[in-house]
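All protein chains of the complex are present and in place, except for one that has been dropped.
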Amino acid sequence: MSEPRGLSEPEGLFAGVFARGGRIGDGAWLQAMLDTEAALARALERAGLAEAGAGAKVTGAARADRFDPAELGRQATLTGNPVPALVRALTEMLPPPAATAVHHGATSQDIIDTAAMLLAAKAADAALGHLSAAAAAAADMAAAHQDTPMLGRTLLQQAVPVTFGLVAAGWLTGLDEARTRLASVRRERVALQFGGAAGTLASLGPDGPRVAALLAGELGLADPGLPWHTNRLRIVELAAALAGACAATGKIARDVTLLAQNEVAELREGSGTGSSGTGSPGSRGGSSAMPHKRNPVASIAILGCSRQAPGLLATLAVGAEQEHQRAAGGWHAEWQPLAHLLELTGSAAAWCADLLTGLEVDAAAMRTNLAATGGLPLAEHVTGVLAPRLGRLPAHDLVAGAAARATAAGRPFRDELLAAADGVSAQEIDAALDPAGYLGAAAVFTARALAAHRATETGLADGRRNGPQASPAPPGPGPQ
Amino acid sequence: MSEPRGLSEPEGLFAGVFARGGRIGDGAWLQAMLDTEAALARALERAGLAEAGAGAKVTGAARADRFDPAELGRQATLTGNPVPALVRALTEMLPPPAATAVHHGATSQDIIDTAAMLLAAKAADAALGHLSAAAAAAADMAAAHQDTPMLGRTLLQQAVPVTFGLVAAGWLTGLDEARTRLASVRRERVALQFGGAAGTLASLGPDGPRVAALLAGELGLADPGLPWHTNRLRIVELAAALAGACAATGKIARDVTLLAQNEVAELREGSGTGSSGTGSPGSRGGSSAMPHKRNPVASIAILGCSRQAPGLLATLAVGAEQEHQRAAGGWHAEWQPLAHLLELTGSAAAWCADLLTGLEVDAAAMRTNLAATGGLPLAEHVTGVLAPRLGRLPAHDLVAGAAARATAAGRPFRDELLAAADGVSAQEIDAALDPAGYLGAAAVFTARALAAHRATETGLADGRRNGPQASPAPPGPGPQ
Amino acid sequence: MSEPRGLSEPEGLFAGVFARGGRIGDGAWLQAMLDTEAALARALERAGLAEAGAGAKVTGAARADRFDPAELGRQATLTGNPVPALVRALTEMLPPPAATAVHHGATSQDIIDTAAMLLAAKAADAALGHLSAAAAAAADMAAAHQDTPMLGRTLLQQAVPVTFGLVAAGWLTGLDEARTRLASVRRERVALQFGGAAGTLASLGPDGPRVAALLAGELGLADPGLPWHTNRLRIVELAAALAGACAATGKIARDVTLLAQNEVAELREGSGTGSSGTGSPGSRGGSSAMPHKRNPVASIAILGCSRQAPGLLATLAVGAEQEHQRAAGGWHAEWQPLAHLLELTGSAAAWCADLLTGLEVDAAAMRTNLAATGGLPLAEHVTGVLAPRLGRLPAHDLVAGAAARATAAGRPFRDELLAAADGVSAQEIDAALDPAGYLGAAAVFTARALAAHRATETGLADGRRNGPQASPAPPGPGPQ
Partner (left out) sequence: MSEPRGLSEPEGLFAGVFARGGRIGDGAWLQAMLDTEAALARALERAGLAEAGAGAKVTGAARADRFDPAELGRQATLTGNPVPALVRALTEMLPPPAATAVHHGATSQDIIDTAAMLLAAKAADAALGHLSAAAAAAADMAAAHQDTPMLGRTLLQQAVPVTFGLVAAGWLTGLDEARTRLASVRRERVALQFGGAAGTLASLGPDGPRVAALLAGELGLADPGLPWHTNRLRIVELAAALAGACAATGKIARDVTLLAQNEVAELREGSGTGSSGTGSPGSRGGSSAMPHKRNPVASIAILGCSRQAPGLLATLAVGAEQEHQRAAGGWHAEWQPLAHLLELTGSAAAWCADLLTGLEVDAAAMRTNLAATGGLPLAEHVTGVLAPRLGRLPAHDLVAGAAARATAAGRPFRDELLAAADGVSAQEIDAALDPAGYLGAAAVFTARALAAHRATETGLADGRRNGPQASPAPPGPGPQ
């Protein structure tokens, strides 16, 4: 198996924001197509269908920097895709016996679909690495802050207390679920496409399935058992897993932007100058005209990526309705959105790792904000404490009345409660108003998320060891 | 565990087309919410947190037909959702001790999210049943027609021969992949949501996790370990699996509409009067004004459903960016698209089962259409046969020239080949032009799809036996 | 012209939230189809193609409550749409001579598309009414608060001062733009569809165009000049205008949810008990368990509606690629999303009118929040004031340094400025730190938005007077 070369560097005006995990530009596409052609030549040689040495010769020639994407793009207007021109150019570089091995048995769709899968494998692996770092940071915060109380907020209004540990545990769970799914799709569903002109590999006679298996091995991709040219569920599942990863990061970024508002100030993005490998020099988030600002740049970048995902996912889901043995347009409409979604997911993941590893948590501000509420978010708790003594409904009415008077008059809720609740001591009221006493299962849930995180780590490590596998079922020892 | 009641009958002006597998109307929603409230009362009783008999009393009252959806809907404008009004109405039906068990520990989101999951479980199970019937029919056709040659068509142009068995095998693979994924999501990701006001279950004190586990058991849903109120990846994964099922049926329907064109006439929809349980009386697809027409109604209905899926999937993926502990609008925007997507998937699946079980395959027309091409789709084969003798390039040029002359002059390709290929016998040409000799791995691929189908059946049966399970990892014996 | 009957009442479990402006359920659809059939009979009679009185007889029978949607829905499975069954049922109600006028010249698509346009006209008119009320309320606030300073916030961080008048002017402009576009589409693009079996009206012989014109007149719809059966740009434009209206309301709702956060508290939703015709009894937004909460229910409801629009718009845009003279599935996939988008837009508009007419603006809180910043948002202003004296760069560095020290040490920015800026008086600093002195063109822009609003009102009133018109150009006195 030859290692396919990687994604392009994230160079370009917007690449730092939207392609931070690597670009999928012309160079990356071209190399992935050439890697596929080269692997095919090697597979044909191993199958005895090309002369000895043909694989090495094609592989040697199959370097993207030897080809002119602009010229290939111009010729692509004659056929609707760049493969025929690429095959011609590659063939012309080679001596005749090796040349005949080029593209033998394949059709343009085989090359483009398999190249897309190679790019998907690379991009998914990179994204999984970033998501792993992000999850580790979330787990650290969940563990460190499992007893840090903060205001829970529902419908953008203050509700009852939670812990920041539980908030981080929720982020962690989202990241772990996204990783689990993306790793599963990458392992089981990112696969070779090889079917020839109409999915029968007829030009290889009886050798088609054997060449396909060898080709999959050369590329390090799963052998799907049969061509999937117009069965695009692999693409839909991949796109959904990518969109899921974007969604997991987007939820985190949304929370951070809200908790970093000046009026809330419970979280603050780091300056991005830390040890994160992809970090940039200089301090992030500042504004020269407005020196008081610290813009949540990482969160913004994540949202700038993640919010593009659903539309691209929809495009790819629409595209799955493909005609006969090759779709007229529906297939072509996949290339750009898939590549873009891979880029965006990698970028959101890289930014998320940066965000969470550098996140500044202000536990004091969390406590201060809680205290500033005067205990109103604990009203439910007070009711629960008083109910056994007063009955549920009277307790409720008493607390609601106290809360209303406190809010209307700007007086302490505690005082109103004391005034209203005959025979209840200040100590009891204070205990009921202590957020630390009304956190329910926050610690249990946080611990469970951390336990599940450890299981996820183990599961993903096992999956990486086992490598790619066919799905839904291995072709097995069936008829060949 | 009490069996939640099912989806509504597919009644309504458009329900036969778009909700054939069952409607998710007000009645179904209401019952699912009531089932959740009733199960909670039973769980509380089992946990010792409600008086003996409270569960049965609440369960007895929790019948949708006792409530007025219109009135609940009016009151929902005060809170943004119908649960508070429903809880009030339910409570008023009950004697005081049982009444206090109603909704104890829960928040509106718990009820709506869990109700949605109950509906999802029902709808997914129903859809899986229809998809199973569709897959069985596809498998039968793949087996029956593994040697039936037909024209392969790429980019909506005639290409090289394939078999109808391979076409059906491709449909089968899509259906099986969609079933595998949907079953996996249904088993592992369709789960209880129960977190109370902000995800801590604080009003249940230390009993929250235990009540949650009992509640999950009562409902037959997986216990997620911790609340997922603003981690919506379960919804995204469910939606993607549903959209995948729609895509699998849509691909089939697209092929059928194309192959049923009068000018092609290789397939023809059945009249829908067969034994399919949901079949309707009368003959389908006729047109009184145009008696020659047989409209592909089942395929049209499938496409009418499947094409709505990507947009709904996008809406649900957008919705995953939810704020804090409960989203302001993002959560609410999920209810309708999720229910609609469940309906549409069930309908597409039911129609697909009907379509494939009744499909009329005209193998003779397939052969006739192949023959009518005069062998041009075999040009690639002829080139392959002549290449060893003439050299690859000369063989290609000879065949291309003969094809061009045949097309331009309307003469038989065979005659042009015979005239041009010195020393090649008519017998050799005829053999090269025989579609049956150029089917490559069609039979192998078909057999593999059938083998994978048997493995899928086994896997799905195993999954059903094992029932719901938590994901990504069981909470295990962790801290409680 | 007979007045088509209106939308259904917003009854149902979720209708108060998602269909507050009126539902488009089976009853509304059925009546719209029947209105179309009845108008056709009257048009035929006026054209001399049906016996005298046929129009009145068909119109008398064409009442939705006489038909059973469930039965029609069951029969629709034979044809893929409910029209043939509806035509049969309607015909059976009538004496023979009138019966022959039913559906004469029409095809199912004519009835469904025209019914959809009737529903669109009704729903758009209703939405425009609500949007008009919302715009009036926004204009009132823009005028009332043109001098009310508040914090401008960019990237969810405090930036420089703005006025609430300008914020309201921005909302107003969005509403007015949405209204202008929706009114234009409703007037010019909501039109009759009438083409017969394949768009030629052949069964009417030479009378087709004349009947079409009469039919458009009967229905109060524009005559499109020629059938638009598979040219769906009207649907795309309508959907885009609806999504634009949703977007305008969604922007407002998003701002309100953010400004109503407890930590910001500059806006607060009214209780919804005002004079708004669709208002509900009781106080809105309260939470019995959390008595301190005032949930922004109207904003949430708006976002719950508006966030469903883009996915539906995408579905309708995908659907525009329709085959030949009637699409197989692409057409059918439009019915539900179009009706749903109409409902959601009406609901978002109704909620927005309610939101803005009841919105409580806390100008004092706006000033307090501004003051609490200690003048940091005015740093840009101070730099501008000092620059002429110190030079631009030194002024910038001085201010940035003072801001950094103030933020780091928690000391007043004003004091740091005074200490650093030799020869600048406290009076000058205080003037530079006064938000009222740094509002730029806020008042001008607000006045322009109000002027544009008055022009919009005039333009829309003119449009309503002129009634429906063809587009892109009237057919004129061309060949008939």
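Here the chain labels run A, B and C in written order, and each chain numbers its own residues starting at 1.
Basically, contacts are C-beta pairs under 8 Å (C-beta built on N, C-alpha and C of every residue); 3 or more make two chains touch, one makes a residue touch a chain.
As the structure is a computational prediction, the values presented were derived from the model and not from experiment.
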### Message
What shown chains come into contact with the chain that's not displayed?
### Response
A, B, C
### Summary
Touch assignment to the omitted chain, from A:48, A:329 or A:394, lands on A:329
### Query
From the list C:160, C:190, C:333 or C:350, which touches the chain that is not on show?
C:160
### Summary
Only one of C:43, C:192 or C:258 touches the unshown chain, namely C:258
#### Entry: Residue of C:21, C:174, C:304 or C:358 in touch with the missing chain, whole complex considered
C:174
### Task
May I ask which residue of C:56, C:89 or C:226 touches the chain that does not appear here?
C:226
#### Entry: Interface residues of chain B (partner: the chain not displayed)
153, 155-160, 257-258, 260-264, 288-296, 300, 310-311, 314, 318, 369, 373, 376-377, 379-380, 383, 396, 399-400, 403-404, 407
### Query
Which residue numbers on chain C touch the omitted chain?
80, 100, 107, 152-156, 159-163, 166, 169-170, 173-174, 176-178, 180-181, 196-206, 208-209, 225-228, 230-234, 236-237, 240, 243-244, 247-248, 250-251, 253-255, 258, 303, 306-307, 309-311, 313-315, 317-318, 320-328, 380-381, 384, 392, 438-449, 451-452, 455-456, 459, 471-476, 478-480
### Residues in chain A touching the chain absent from view
10-18, 20, 26, 29-30, 69-70, 72-82, 84, 107, 197, 203, 253, 257, 272, 280, 282-290, 295-297, 299-308, 310-315, 318-319, 328-330, 332-333, 335-337, 340
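To be clear about the criterion, only the chains that are shown with their structure count from here on.
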### Query
How far is the middle of chain A from the middle of chain B, if each middle is the mean of its Cα atoms, in Å?
24
### Query
Roughly how many whole angstrom separate the Cα centroids of chain A and chain C?
34
## Note on the structure
Shared-interface residues of chain C (touching two or more other chains) are 257, 288-290, 295-296, 300, 310-311, 314, 318
